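So, chain A:
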Amino acid sequence: MMPKKIIDAEGIERILRRIAHEISERNQGTRNLALVGIPTGGVHLAHRLARIIKEMEGNQVKTGELDTTLYRDDLPLKGPIFRLKRTDIPFDLNDHRVILIDDVLQTGRTIRAALDAITDLGRPKNIQLAVLIDRGGRELPIQADYTGKLVTPTGSEEIEVRLRETDGMDEVIVQEKKPGEKPILTR
Partner candidate 1 sequence: MPRLIRGGRIVDPSSGRDGIFDLLIQDGKIARIEPRIASLPPDTETIEAAEHLVVPGLIDIHTHLREPGYEYKETILSGSRAAAAGGFTGVACMANTDPPNDNHSVTEFIRERAREAGLINVYPVGAVSKELKGESLAEIGAMVDSGIVAVSDDGHPVMNSGLMRTALEYTQIFGIPVISHCEDLGLSRGGQVNEGLASLRTGLAGIPAEAEVSMVARDLLLARLTGGKLHLAHISTARAVEAIRAAKAQGLQVTAETAPHYFTLTEEAVLSFNTGAKVNPPLRSAADREAVQNGLRDGTIDCIASDHAPHSTVEKDLEFSQASSGIVGLETTLSLTLKLVQQGIIPLARAIALLSVNPARVLNLKKGTLAIGADADITIINPNREFVVNPDKFFSLSRNTIFAGLQLKGKAVITLTRGEIIFRE
Partner candidate 2 sequence: MTLKSRHLLGLENLTRAEIEYFLDTAGSLKEISSRDIKKVPTLRGKTVINLFFEASTRTRTSFEIAAKRLSADTINISASTSSVTKGETLIDTAKNIEAMRPDLVVIRHPASGAPELLSRWVDLPIINAGDGTHEHPTQGLLDLFTVREKRGKIDGLTLAIIGDITHSRVARSDIYGFQKMGARVRVCGPPTLIPPGIESLGVQKFHRLEPALEGADVVMVLRIQLERQGTPPFPTLREYSKLFGINLERLRRLKPDTLIMHPGPINRGVEISPEAAYGSHSVILDQVENGVAVRMAVLYLLSGRSVDA
């Protein structure tokens, strides 16, 4: 199967605008809101949402990034095979409502790790979750508060989110899994 584009650049922009509206509506404005992205895709999406909210409401919401690697539940099994990324929350979490942002939600394990990581850093008023793609396949009781698009690929397919900050273009594609390819570092 050829890779199939399911969302283009405009589509991504529309989704982000809708999510920004939903966030504002659900929280009755954007005061004391913090957008915390999960590297790497989630961080770029957090900055884009912050920009959209600034345009919409004139309010600069805080952004941060949260690396969940050290909290992964497969570390004892697999060891340090994932290169660490950055955690940078340059504000006091205790005063904020936190929107966690990730590009793809699948098993929920990353979000579980993110919740632990956040808890170690402070006690936000509440924590919500926004994702660009929900591709099903949950292994934990975790659901997104804001979902860009629900996609249900077959077992042999995978979703890839490409963002211009890292890939030079905005698109979401569905393609056959490449055999043997794993996103890991070896030692």
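To be clear about the criterion, a residue touches a chain if its C-beta (ideal position, glycine included) is under 8 Å from a C-beta of that chain, and two chains touch if they have at least 3 such contacts; residues count from 1.
Selection rule: all candidates are chains of the complex that A comes from, given by their letters.
Just so you know, these numbers come straight off a predicted model, no measurement behind them.
Picking from 1 or 2, the partner of chain A by touch in this complex is candidate 2.
Within the complex formed with candidate 2, the residues of chain A that make contact are 67, 70-71, 75-76, 78-81, 83-88, 116-117, 120-122, 182, 184-187.
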